[in-house]
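Note that one protein chain is taken out, while the other chains of the complex remain in position.
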Amino acid sequence: MTAIYSIFGRISETIEKLAAIHRLLPWILAFALLLPLPQILSALFNDYYIYLANKICIFILLSVGLNIVKGFCGQVTVGHVGLYAIGAVSSALISLHFGWSFWLAFPIGILAAGLAGIVVGLPSVRLEGAYLALATLGLGESVRIMIAVTPLFGSSTGLLSIPAPTIGSFTFDSYTNYYYLVLAAAMIGIYLSFSILRSATGRAFMAVREDTVAAAVHGVNVTKYKLLAFVISALYAGAAGGLFAHMPPGYIHHNNFTIIEMVTLLLMIVLGGIGHIWGGIIGAIIVTIIYDQTLEFYFYQPLLFGLTMVLIVIFMPRGIGGMIDRYLATKKFIASQEEKSNAAS
Amino acid sequence: MPLLETVDLSKSFGGLRAISNLNINIEAGSIHGLIGPNGSGKSTFFNLVTGVYQPDPGSKIIFNGHDITKSASHDIGALGIARTFQLLRLFSEMTVLQNLMVGYHTHVPYGFMSTIFNNSAVVKKDAETKSEMMELLELIGMADYADMPASELSGGQRRLVALGRAMAMRPKLLMLDEPAAGLSPVNVDNLLSIVMALKQRFGLTVLIVEHILKVVMETCDTVTVLDYGEKIGEGSPDAVKDDHAVIEAYLGQEMDDDEVRKAFNS
Amino acid sequence: MLKVSGLSTGYGKLQILRGIDLNVAEGGIVTLLGGNGTGKSTFLKALSGLLPVWEGSIEFDGQKIQNLPPHEIVRCGLTQVTQGKDAYPAMTVEENLKLGAYVRKDKIAIAEDLERVYSFFPRLLERRTQLAATLSGGEVQMLVIGRGLMARPKLLMLDEPSAALAPKIIMDIFATINRIRKSGVSILMVEQNVRMALLLAEYGYIIRDGVILIKGDAKDLINDPNVKKSFLGGTVANSTHEIKA
Amino acid sequence: MDFDFSSLFAFLLFGVTIGVVYGIVALGISLIYSGLDIVHFAHGEIYMFGAFFGLVFSHTMGFPYPVALLLAMVCAAVLGMGIERVFYRRLTKGGGGYTVAGMGMIICGFGMSIVLMNIAFLIWGAAAEPFPVDLGMPFQLGDITLPKSYALTAVVAVLLMAALHYFLKKTKLGLAVRAVAANKDIAYLMGINVPMMISLIFGLACGIAAAAGVLIGPMQSVQVEMGYLMLLKAFAAAVVGGFGSLPGAIAGGIVVGIAENLGAAYISPNHKDIYAFLLLILVLMIKPSGLFGIVARVKA
Partner (left out) sequence: SADIRVGITMRMISENGQRYGQMVMDEIDMINESGGINGNMLKATLMNDECKSDKGVANAIKLINQQKVHILIGSTCSSVSLPIVDITEKAGVPQIIPHSTNDKITKKGSAWVFRVPVSGRYYAGVNAKYVGENIGKKIAYLCAADAASQNDCDAMQSQMKSQHGADPAYVAQVQEKEVDFRTHMQKIKSAGVDGIMIAALAETMARALTQSYEAGIPASVRRIGSSSASNSPVPSIAGDAAKGVFFAAAYAAADSRPIARLFNEMVKKRYGVNSPDHDFSQAYDLVRITEIALKNADLKLDDENLAADRTAIRDAIANVKDYNGLASGPISFCAAATPQCRDGNRTAVLIAYTKGGKDYKTEVLARVTMPIDFGL
């Protein structure tokens, strides 16, 4: 266990050193390192894992976004899959009906989700905690039902043959090719989340989470930041939705956006660490992998997932991210104590 | 010209008139005391000025030439009014340093967009802010606790952090709601010297609500006394102390040790 | 009546109290003084059962009560009024007071006590149907003290009862506390208003960094130069405040 | 087209009869909310378990229907208390509501709902089970047939609500429940047996949910997945009626039931399930305290 921690500590040190040279350096390096992943996975395992890598990237976008609004801004939303669905359906519809290219449809899908994010966020101006959870649950479920009963949105047959993106003659129609796209999206998403959360905006989110009145008195425009958090997270969800829709085989169906998907997302951020900057990322990776590895036990899998969620919330409320933080903090504390005693002697 | 001026300020909760037709002027550069029995409307006054409550129609609050009667809390904060809360309301899951950084929010020299497009400048500016905040923590003696979550501090320590957070706003007017409540006598003295030092260093105007008379008497230039939401006295501390109405409503008789013992037993 | 010996406790792994010995005699009134963050509230929490006792023993009325669940400790006659002014915001003043008498079954006596509390604090009578959420700070303090009284405890523990109260009321509160004591209730009181506390109490303890530093008769302590000095160690923050203006 | 009044009456009746069932489940949700300041997202599954318990008692073991109803309520209460003891206890200690622990509570509820659903699945399988109960001939109201089970449900709903209301507002135990809701440490210092009170609240709420399950079984058959939709509707009912208010829960249930039936009848049959949510959101935006809700403003 400590080995894992110290590896993590080592990594974060290295990252900081690299960032000191140029702030984008660690990102470019990480991107470069992750680029040949499909080839590595294919050689080590098989092509299925490339597909899994695609999914992880999409889930990272989703859970990082959710962590922003939920973990950092403290707005308890359970309608996130609704936004994901809106991103997916709008992007798919635009390319299916108007025949527009992915590069137009995708941003429009993101924007549509962003707009919906404002709608989902509006209740947050007046509601808190459980009430907000209920309002967003209702909104999310309404989105799914609308898709299920509206033929234009695919109804019960789903939207099929959503075209894969192309650049010139290069088509993102294999999972290896698509990986480059989702990897780029996930990296950009992570980078942006770091930028946002480590700045005054991130602190304002947390202040809103802790105490809205105190935040307002200290100059934080509470309404603005709540909505901002919702919109940012909706943009993430929209991007994830668009990428999911156009990913081969280009098919979406309303039952991809049920409460089960929402719970899986929750599990991701809970396991990774609610309100931890790495929370969404760690969670998306671990949950997707564990889920895949336990596919065979489909009888007991949901049971195990539910139980894990309950136990994590109870015994590890800050998730893996929080555990690592605590370890590093303790280490730092011990070091400072030693320093003090050294100075004394 | 007064820094803060209220004209006919009123606030009712249902049938209860917590503040009625209150006219208070707070001169720039002064330390102004606000005292009065429990429930006389002092905290309500704070809430009205900082936009937490909306005053009744007909009221007017002017700060530094701006009419802030209808302004939102965050705009009022940006104009230069900082306050502490009687029950503190720290951001308890955040560290002490982060609490102060939120206080600095209105002075953050970059917008949301630059966090996306010009991240390096943001990082640099945040580092500057951080060292500035550490200085402030040094000043209030909490630097050692910078990385500790606010929830793990004792009652007294929290008061200091609340003060620091308000100071991080670089306010023109600092409003303190019972800053010394629950502090040990020595720490009350410490707090006072901190406030005085801050005032001098940053050219503050201070409004203090406090029940510990020593604080009011030793620091304030002017004291306003409230009772049932109305002004029942105003003047220098000494004048107020001897005001019959104030003694009647708030101070009670001053007694020496034996008198106190006797009073206990009466 | 209350005999604490060698009490140690803390939060999580963090030790706060390191072997406290403290006694309260039947019908006595004792005050516990100390700087901020020295562990006074922690001590009271341990007595009430809200914090586990790591070491040492608490004997109350001849019965060992350490690590009993809090509600049973209350039934033994030990009631605490906390520092946090925690009234029930969504309940009316009167409901709050009635809750104080939760462990009691004697309806008539409860009604009498209610009247008594109102006579101590007429302001509460004016606001009896108001929700506690809307009371001022001082009013809440009156309410929680009143609520503590409603339990008719054998030993009442007060955590800074005079904090945030107007001077005139402080007098009343202390006088009330004295009256309560005279009616046979022992008092253990944490205070920052050192002068008043020592004037009222018979015996005083001064705590610092989780240990009892000084103890003695209140009459002696009030004139003891060491008492004043000992407060210098109180840690609002670790450093002493030499302000460089 | 002529306006068909007898149909309108029928739609209203359908709304009311299904609405009281929403209301009963909402009653439990409201009780847990007012008692513990948490929203119990696994309550739909308790309702489902209750229905299965009822089925087992009445069909497998052959108890008469009313006895099965009571037994199912007891079993569900025990189940709820057990879950609370083993899992929720640590979280409720941290306080509910808007705290971080409160958020954990919501997530934990979701997790528990999945756990319960899958346990039920492992025990009873996924297939719907018929739960026929012979209560005699249905009422005939002009053109409309109303099975007796619906009438029975309405009566039980009102009785449950009245009993609970009396308990909370008029008894000392009820006061203690509310005290536990607001602040557990202080409730302890009042001498209240907090753990027992929490168990009591959970037991009551879960027993009530089971009643709804057993009552609805004969109308809709019993199935592992029945909880989720009911939960959503019951939430809507609780919010519309005013969260934490008991008469509100039943009234809210009826309003939701009527809204969705009238919506399906006169606006669009396809969107029947959306009307409840629209109403929920509308109420939250316009009057978050609901029809009967009380707001405790917290002082700054």
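Letters A, B, C and D mark the chains as written, and numbering starts fresh at 1 in each.
Methods note: a residue touches a chain if its C-beta (ideal position, glycine included) is under 8 Å from a C-beta of that chain, and two chains touch if they have at least 3 such contacts.
On a predicted model such as this, the values are computed, not experimentally measured, just so you know.
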Since one chain is left out of the picture, which of the remaining chains does it touch in the full complex?
-> A, D
In the whole complex, of A:A3, A:L33 or A:L295, the residue touching the missing chain would be A:L295
In the complete assembly, which of A:L111, A:V125 or A:I145 touches the absent chain?
-> A:I145
Given A:L160, A:I289 or A:L311, the correct residue touching the omitted chain is A:L160
Looking at D:V56, D:M226 or D:L284, which makes contact with the chain not pictured?
-> D:M226
Where chain D meets the chain that is not shown, the residues are 4, 7, 10-11, 14, 18, 121, 125-130, 132, 138, 143-145, 147, 220-221, 223, 225-226, 229, 261, 264-265, 269-270, 272-273
Absent-chain interface as seen on chain A, which is shown | 45-48, 51, 55, 145, 148-149, 155-158, 160-161, 173, 175, 248-256, 292, 295-296, 298
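The rule is simple: only the chains that are shown with their structure count from here on.
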Pick out whichever of the two, A-D or A-B, is joined by more C-beta pairs in contact.
-> A-D
Measuring from the mean C-alpha position of chain A to the mean C-alpha position of chain C, what distance in angstrom results?
-> 49
Measure off the straight-line distance from the CA centroid of chain B to the CA centroid of chain C, and report it in whole Å.
-> 27
In chain B, which residues are in touch with two or more of the other chains?
-> 43, 52, 85, 89, 93
For chain C, residues that touch 2 or more chains besides their own = 134-135
Per the touch rule above, chain B residues touching chain C in the complex are 13, 35-40, 43, 86-87, 139-145, 152-157, 159-160, 178, 181-187, 190-191, 193-194, 196-197, 200-201, 211, 213, 249-252, 257, 260-261, 263-266
What residues of chain B sit close enough to touch chain A in their complex?
-> 50-52, 72-74, 76-78, 82-83, 85, 89-94, 98, 101-106, 108, 110, 112, 115-116, 119-120, 122-123, 126, 147, 165-166, 169
For chain C, which residues are in contact with chain B within the complex?
-> 11, 33-37, 41, 83, 85, 123, 134-139, 141-142, 160, 163-171, 174-175, 178, 192, 194-196, 199-200, 222, 231-232, 234-241, 243-245
